[in-house]
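Excerpt of the complex: some chains, original placement.
Letters A and B mark the chains as written, and numbering starts fresh at 1 in each.
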Amino acid sequence: MTRSIVFLSDFGIRNEWVGVCHAVIDKLAPGCPVVDLSHGVPPLDVSAGALLLADSLPFIRHDAIVLAVVDPSVGRDRDIAVEDEEGRLFVGPDNGLLSPAWHVEGGVRTAVSITSSSILLEPVSASFHARDVLAPAAAHLAMGGPLADLGPVIAPDTLAEVQLAEPLVEPGKITCEVLDINRFGNVQLNVRGSQLVASGLDRAERILVETPVGGSAVASTVATYADLSSGEWGLMVDPRGWLSVICGNPINAAQSLGVAGGEVVWLSPDRGPSD
Amino acid sequence: MTRSIVFLSDFGIRNEWVGVCHAVIDKLAPGCPVVDLSHGVPPLDVSAGALLLADSLPFIRHDAIVLAVVDPSVGRDRDIAVEDEEGRLFVGPDNGLLSPAWHVEGGVRTAVSITSSSILLEPVSASFHARDVLAPAAAHLAMGGPLADLGPVIAPDTLAEVQLAEPLVEPGKITCEVLDINRFGNVQLNVRGSQLVASGLDRAERILVETPVGGSAVASTVATYADLSSGEWGLMVDPRGWLSVICGNPINAAQSLGVAGGEVVWLSPDRGPSD
């Protein structure tokens, strides 16, 4: 059996882009298990894809090939394959998408630029390297082919890194932003549980959640949705480790607050109406 | 080869929830075939998921592990694995989601609560038992591991059952509700073909379909979409056995009637304009 490929992209599934990459892998690496981690990364959002990959790493087989594609500059970026210091293999564009993941594992051991004509499906489409460059490279690695076959070694210090927005954590106050809104309307913030502790807000009985558009809520910290009655607000550390604003069914937290991805949110202790 | 896992949820595919469960299964049960039955169950709708599972059972390998997750009370419900009287294995929350399926097969032979630390991915996220409890349990069973490894046996009579809305079937009249609207606008009702016969409406030349919001149509019973000309209305037993209101292309039946899931629909004989 071949090694698995874990595939992540912003392709969505309305078009055939994911499917044709699967077809290419099926052709080049017969029997290769392909795990679709997600193809719902917001279009062109390299940071969101990078965070999702890094957060998911503990749940991915160590010997799987990670194939990640979010590439606003397809046709301009280098296509790379990377082995990190723990021996994991990654394939994707050189735009920072992979960088948080390899930092989890001690950084880059070896990187190559995927240019070998024995790998590429030619003619390479200028706008679909996933099909013609990245999927074939991942299939090669899944079959046990050496990294060096893909193309020339490149210096790790020339690889792009993604800049992730960090929250401003102060005593009693956090200024952060919305990472994502999910299917249930939960508002994922770019704040780790440990940062809530660092601000001291975890000791507040109730936390005021405010947004620039005027939406606000008063929430208590909870472990899970089921801790909330209908219409009650909570702050929960979500399964990926991010603080999320949630509201008891049937209220949709994101709609009620009026926020979308990338927008600012402020957290502070709620002092009540008479304070 | 491992046994298959057939996976059903209300997770949608915008987020990585389905994908990370696949990654966990790929890690714990290498080579396990995973069939995604559907991840489009309406969010938190336990009844819809339960019906879909029970209706699909005849098309699922008998030796597959069924992994089903629709769990508004995640973190509160017990997580269970069940072997039914026919020997099928199910993994899911103890909220009734699995109950119509096991009733198809003579009820529960053995049930266990999934609590074994050798199975759980710890720390278990309070809000994502699918990843940390249910998928690992399904992977264990797919690898041929015994049910008893998952945790202590629980009494079948303590398991939750789902209550499904039943139509009111009278001579010449059915009061029912909308189960689902599909991609083509077909309106699936909670009425079996046999119930149409029981009401005698199958003998009516034309059937009046009415809704509380004022939408109505006059339909004839047909076998398939292709029996309808453009704009003609029909009542058809759909592939899952439910009566559905359909309309010949390009009319969208659901939009034209103005109905959504859960709403009431009345069926009666059409007596024509002069009656």
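By definition in this document, contacts are C-beta pairs under 8 Å (C-beta built on N, C-alpha and C of every residue); 3 or more make two chains touch, one makes a residue touch a chain.
Note that the structure is predicted; figures quoted are calculated from it, not measured.
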item	value
Where 2 copies are displayed, count of copies in the complete assembly	3
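Rule of thumb we're sticking to: only the chains that are shown with their structure count from here on.
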item	value
C-alpha-based rotation, chain A on chain B, 0 to 180 degrees, nearest 5	120
Centre distance in Å when chain A and chain B are each reduced to the mean of their C-alpha atoms	31
Chain A - residues contacting chain B, complex	1, 4, 6, 8, 13, 33, 35-40, 52, 56, 59-61, 64, 180, 182-184, 223-227, 236, 238-239, 249
Of chain B, residues touching chain A in the complex	11-16, 18-20, 22-24, 26-27, 30-31, 43-44, 72-76, 121, 125-128, 131-132
